[in-house]
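Would you mind keeping the following structure in view while I ask a few things?
Every protein chain of the complex appears in place save one, which is left out.
All chains are identified by letter, namely A, B and C, in their written order; residue positions are counted from 1 within each chain.
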Amino acid sequence: MHVGPVDIYEEVLYAGLKNNVGFTSEEFVNVFRDSLKGLRYLFQVDDTYQPFIIPGGGTSAMESVTSFLTKGDKILVVSNGVFGDRWINIFKKYPVEVDYLKAEAGDYVSIDSVKEKVKQKHYKLITFTHVETSTGVRHPIKESVKEIKDYVDIVVVDGVSSVGAEEVKAKDWDVDIYLTASQKAIGAPPGLGLLVISENAMKHLREDNIAGYYLDLKNWLPVMRSMEEGKAAYFSTLPVHTVFMLNEALKLIQDEGIENRVKRHEKVAGAIRTGIEGMGLEIVAKRPEAYSNTVTGVMLRKAKAQDVLSEIVKEGVEIAPGVHPSLQGKYVRIGHMGWVTPNDAIITISALERTLKRLGEDIRVGEGVRAAQSYLT
Amino acid sequence: MHVGPVDIYEEVLYAGLKNNVGFTSEEFVNVFRDSLKGLRYLFQVDDTYQPFIIPGGGTSAMESVTSFLTKGDKILVVSNGVFGDRWINIFKKYPVEVDYLKAEAGDYVSIDSVKEKVKQKHYKLITFTHVETSTGVRHPIKESVKEIKDYVDIVVVDGVSSVGAEEVKAKDWDVDIYLTASQKAIGAPPGLGLLVISENAMKHLREDNIAGYYLDLKNWLPVMRSMEEGKAAYFSTLPVHTVFMLNEALKLIQDEGIENRVKRHEKVAGAIRTGIEGMGLEIVAKRPEAYSNTVTGVMLRKAKAQDVLSEIVKEGVEIAPGVHPSLQGKYVRIGHMGWVTPNDAIITISALERTLKRLGEDIRVGEGVRAAQSYLT
Amino acid sequence: MHVGPVDIYEEVLYAGLKNNVGFTSEEFVNVFRDSLKGLRYLFQVDDTYQPFIIPGGGTSAMESVTSFLTKGDKILVVSNGVFGDRWINIFKKYPVEVDYLKAEAGDYVSIDSVKEKVKQKHYKLITFTHVETSTGVRHPIKESVKEIKDYVDIVVVDGVSSVGAEEVKAKDWDVDIYLTASQKAIGAPPGLGLLVISENAMKHLREDNIAGYYLDLKNWLPVMRSMEEGKAAYFSTLPVHTVFMLNEALKLIQDEGIENRVKRHEKVAGAIRTGIEGMGLEIVAKRPEAYSNTVTGVMLRKAKAQDVLSEIVKEGVEIAPGVHPSLQGKYVRIGHMGWVTPNDAIITISALERTLKRLGEDIRVGEGVRAAQSYLT
Partner (left out) sequence: MHVGPVDIYEEVLYAGLKNNVGFTSEEFVNVFRDSLKGLRYLFQVDDTYQPFIIPGGGTSAMESVTSFLTKGDKILVVSNGVFGDRWINIFKKYPVEVDYLKAEAGDYVSIDSVKEKVKQKHYKLITFTHVETSTGVRHPIKESVKEIKDYVDIVVVDGVSSVGAEEVKAKDWDVDIYLTASQKAIGAPPGLGLLVISENAMKHLREDNIAGYYLDLKNWLPVMRSMEEGKAAYFSTLPVHTVFMLNEALKLIQDEGIENRVKRHEKVAGAIRTGIEGMGLEIVAKRPEAYSNTVTGVMLRKAKAQDVLSEIVKEGVEIAPGVHPSLQGKYVRIGHMGWVTPNDAIITISALERTLKRLGEDIRVGEGVRAAQSYLT
């Protein structure tokens, strides 16, 4: 129950067992093409959106957004935690002007305050974080974009901890750039950044953009277009094996159906939260509207986060430390994305109860699993 | 017989079959630490060099060199072909001043002309390409660096098609930054850029460097240092599975011994060149001093490169197109790196003979394999 | 939670990924030798016992016992169910005289009745079934053998569902032939029958034995001896890949330690039984002395066995039908052997509760998991 990389289906891993496949082979080109199409389904966009598969992960996908910027552009970052702040750190390295809004730990920036800000100043680009991995807080993307779209040129959403597990409708919601990484709710290994870009945003992909070379999407665009037409193309060597695995994961997602997939995540997340509360603990996200399908922060009372992490591993479950600076050491995070099932929820609650009991935390042993089980029955 | 990604040992592929390993797990940290140490052996450097394993590949490793530059720095690129020119394209995106020297296809820039240039103007950084993948030409790195080291601050060598197959002694040769990628002569899948950096160069890793965020080695440095001490650290999610495979490949290299490995590549390369000449064709690299252990370009007379590529696949061998603009369509490239053996040389020559015969190329069938076999006996 | 083949560790499966290993290769010979030694540890015997690895499984291992018989020999079969009866069916095909004792479903034949029988008539060979897979009943082997050893020549124990999960001390208990198969508590794939044979029994391996050709251990003996000395030998091609996997499984068993392994199985079995009783159901084995570490039969009241099996699969857990003729359709079996953990116990009880609830069985939902969790805490 990592927060990513997640547990990976064997079928996905085995798809990468290719010992001599060149990036110009027909087999690879077909798989790459299918993956691009798979991204359209995943993000719920049509052919007006351009999908990109680039090396790296969430951070490289985020930084590639600089391809749509030129010197002096104004940017607004809406940050609910560590990964919201990452946008600020990225833009600081570039000749642009960055403003930001920050929420306190466990909450998200209110729609009203974002709206107020964009009305005051014209921003070329605004960024949101759909699910803030550091706290498990989910931002109301659909509602937020609706309110601010008229005031900014390009709306970017970091969907690293949401795509594949939360409802995501990039086109319907009018998001220009929706991005994620291969290793989270998609359930493939890390190594790829994934984006879909609207026609509107693509118009801003200028020759004199401020991006570097490797993450300049202008360099990758001909590869994406050629591959989608079934013709090999080269800019820089892609992680061939990871693409094979991504494609298998995307196929499994299509087999399951994105709506079923979101429902499954909801169910597992609900069981976990019910189990947490059943044993008598609190969740980091402050209100049900901020709960996510993918990450749940659990507040500790007596037990030390580091002890919980190292002890629960002995119970066969891995979870992650809390990393929000203002709550550091006071909570742990349970990741529940990818191929998680109700049984994973039961195991996690069961293992957490046994661990916390041993560490002297004040919980009601057995009541967590019973509550989770009732939730699931 | 690709030019990369190459044929990969099963042991290497199987090392990546991990379905739930987090980047903070002890298992991963140990493997990462071993890989860093493995890089020191591979590049023949000691603890005064800092190794880096970053996502991406050759191009991302190249671009990360911007971490050592500040605005206005002067750079000299020594280019023997497409991948030498890539340095120019990278630096153009940054606020630096780039000069270059170019060789004609099949040759390398003479040491004298480089020396003359660096004496005329003080360059902060100079780049060489050890083996130019587009033509198979090997640059005399040791001799060149010796002549010019006194005149420049930082010497960078792109060893993408050399490291693991050619003699490379980064420290003895006084190279500051030697870099490669996982998918070439190391024999692992693509997805990682690999560098070793001298103490001298590390002094130039300044806060106000011109690099972006993802490829700023300043951000990766704490991860490398922490991992080498056996402690998990995070900047951005690494391609965990690819690191496991890299580590297995580096172990196999250490088992073989780097000197044996270079000799094996020399033998296979020699057999292939002998076979090519035995059947009556010419090699792209103009002089024996420019022959490489890893890539051999083969000039065609009548047959079209594209036909050769698609026909030889049917014979069970894949080779690559020639991509140097001035010779485009007139040659094909044989990659011979990684775990290649004398049997691979024989197969390649045998399949090439059968293919070219069928395509009506004027060759002496059977004489190529006989010559290669004699070379090997 | 099959009753076998069981869930297999990935490391075990991956050990079989060998695409060109001959049965005379040094690699295979070493692995075979290690496996023979591993069997001595597994069955707790010393060098006075001869281990055998033969193709097939439990049944072929059982039938190979005919290698120690000659025409007209008298045999006593002690049967607690379907797999006890299998001995009778085997011996019927041979020119020997077979007597038997049978227990009713859920029980084992009493030591007294066995003792009485062997005192009345001299048997060349007697067979016991350590754990009767059809009901999950464990026979008290140690105590039984102690009482009857003086009256029979060769004591055989079918340990198919016990070895690797129950305490087994073939030498200390003075058992002559202890056998099992690769796919049960050892946790390897099916395909191999495994035996250890005492010096005493080996004396009965005569030229004129009644065994066929393939299962005549006389033909396999030179292979076992040669392999243990590190020299390749051939009688008939062994399932090379399965041996590699068996060896990996045996290594993991040695890493865990057989005593820890037995304790782990006890814990998981205890949690499952506690869960079953917690939800209000009964166990097939009639008394705690007959409970096994590996298989638990669960009596159903209203729900049909076939429905339970097909429904619980949807909850991500597979269990097995009851196959004892006198209880057919009235119970299901949970296998808990190999690499099972407390989490598997929790999942199984949780999934079984959800399934039975849906099928209208009269159970206390949530109480099973709570009881199992309490047992484990």
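Going forward, a contact is a pair of C-beta atoms (placed from the backbone, for glycine too) under 8 Å apart; a residue touches a chain by one contact, two chains touch by 3 or more.
Quantities reported herein were computed from a predicted structural model and do not represent experimental measurements.
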Touching the absent chain when the full complex is considered, from C:238, C:253 or C:308: C:238
Can you work out which residue in B:148, B:258, B:317 or B:334 touches the chain that's missing from view? B:317
For the chain left off this view, which of C:56, C:106 or C:342 is in contact with it? C:56
Absent-chain interface residues of chain A come out as 10, 14, 17, 19
Where chain B meets the left-out chain, the residues are 10, 315-317, 341-343, 346-347, 350-351, 353-354, 357, 365-367, 369-370, 373-374, 376-377
Touch list for chain C against the chain that is not drawn: 2, 4-10, 13-14, 16-25, 55-60, 63, 66, 89-90, 93-94, 181, 183, 189-191, 211-216, 236-242, 318, 320
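Here is the rule we use: only the chains that are shown with their structure count from here on.
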Farthest chain (mean CA position) relative to chain C: B
Centre-most chain by CA centroid is A
Once you find the CA centre of chain B and the CA centre of chain C, what distance in Å lies between them? 55
Which positions in chain B touch two or more other chains at once? 10, 14, 17, 19
